[in-house]
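Excerpt of the complex: some chains, original placement.
Naming follows writing order (A and B), and every chain is counted from residue 1.
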């Protein structure tokens, strides 16, 4: 398969490139960028000197379409809409890493993102790129909406438990902490080293756009939920840890069994032995999600950890594309 | 006032020394340590070369008692019991930074700490060293039990709201993140740089000993509560951020007003303007606690931040001792 990465110079593009370099079936055929066209990719990411020295191409989709069989869209939300429609019209498979097709409908998208959606017709076929939950639908999908990083860490532990009705849905808290790559490559006050180092704080409290995504997808487990979600910035490059609180009247062994059964055979989900908490360092640079359960009376605490750029973005995108291309989902991933 | 610091070489002792060096009324008269007696204090903490070169003394309490009017006990729990009793018997004022006198009764202490308490008789007079809540009792106290670091960050935002009955008590979550100084000066796997850097994780989930302390003290607000408390290790030296979740049917303005009224005139409590989250960097090396409120429907999120070694330990201890000595509580503190 010849692969194009549209918007290849951001952090998710970089993570994709690093994965694809070692992928046995996917070959990088085009790396595009609006602002950095003409530059060798390794000049933007000197880690890849001598490995990916390909020149970055402009965002000329026509030209790109000739060279590729599938594309990963690493564009800001809104920009993915036209791009997805174009590449689909050319018969290419599309994995979109933006939020443009995650929310199921024009209405919800516009309510959350406060901008018009111009490709409403594509919602019907877009499949949420979380292979362990929507793998069946992905097998025949042309368009996948890769989940947000925070939602992955919150949805995967909760979905099976909600589906089986093992936890109360009425007061679920997800307290999430993310590394700074989650804030993107563009320098800002928020990402200035001196505002991050020796600091810890919440942001987007009760207003983060991943909150409706979490609720919408968890709703597919069968019941409306209204998770209270708080993201925080942790002074690390990569990783998300989510500590999730709920009430449950089911014992911890049964809860663990539920998760193990649901995720049976899924290489990238690790349910930890009791007593161990999930740690971002243990999933760094991997496509794993680690999930740990703790319980006392009816108080359930779940901790999960992912690499926000791998399982939380580009790893999930490759895993999803593997399925869309008929490969084993683990191909080329650790 | 001549001051002794018993167990002066740990992190809370160091923080006390740094505060006392600038205190206009308290003079360091004795610094003791079991293992480092005979060493200049500045050899242990080279930051203080030329400032505090005093020789560290052995833990000879008799000798120490002759030189001091008041003592800060920076000892492990259990060790403070005899020491407190001794210095009280000599007519000295005692601020104990350990957990030995925080929990109100021998029964609760022994249940939580799993060791016998040998000075049960002192519980009756020990006052919890949180001046903004127990200041009146501290004025006449001889023995103060300085709060744990986590409890300070959780109790101070919740106490007034619970007292006024403005939040539900039945499902309160406190998700706390602490810098590594909280784990103490002794090297361990937990504090090894390579296990902390680029890592984030919970620990002591549903089993941390500060959880009963939080519940016990909040109970004094009038109602039994059972907070779900999870501590995490953040890769920073100093600071605690707590994100607290509860239900409330009171609007945010009234909640803020409640806190502002309760803490009126209290220099070290800052209720932030709406929209700003509490950040550990903003309270680093100060005795402030920053508190921020967020609300949406009945979902209340509170974030608080303290320096775990200052407001969370040694700053609170000096503030407490100021009151016990008839000084303004802010004396010598920022």
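Brief remarks on what is shown
Quick note on the criterion: contacts are C-beta pairs under 8 Å (C-beta built on N, C-alpha and C of every residue); 3 or more make two chains touch, one makes a residue touch a chain.
All figures in this text were calculated on a predicted structure; none of them were measured in a lab.
In this structure file the homo-oligomer totals 4 copies of one chain sequence, with 2 depicted.
By our rule, only the chains that are shown with their structure count from here on.
A rotation of 180 degrees, rounded to the nearest 5, superposes the Cα atoms of subunit A on subunit B. Between the CA-based centres of subunit A and subunit B the separation comes to 40 Å, rounded to the whole angstrom. Listing the residues of subunit A that touch subunit B in their complex gives 171, 173, 175, 177, 195, 197-203, 205-207, 228, 230, 232, 234-239, 241, 243, 245, 247, 277-281, 284, 292, 294-296, 299, 301, 303, 305.
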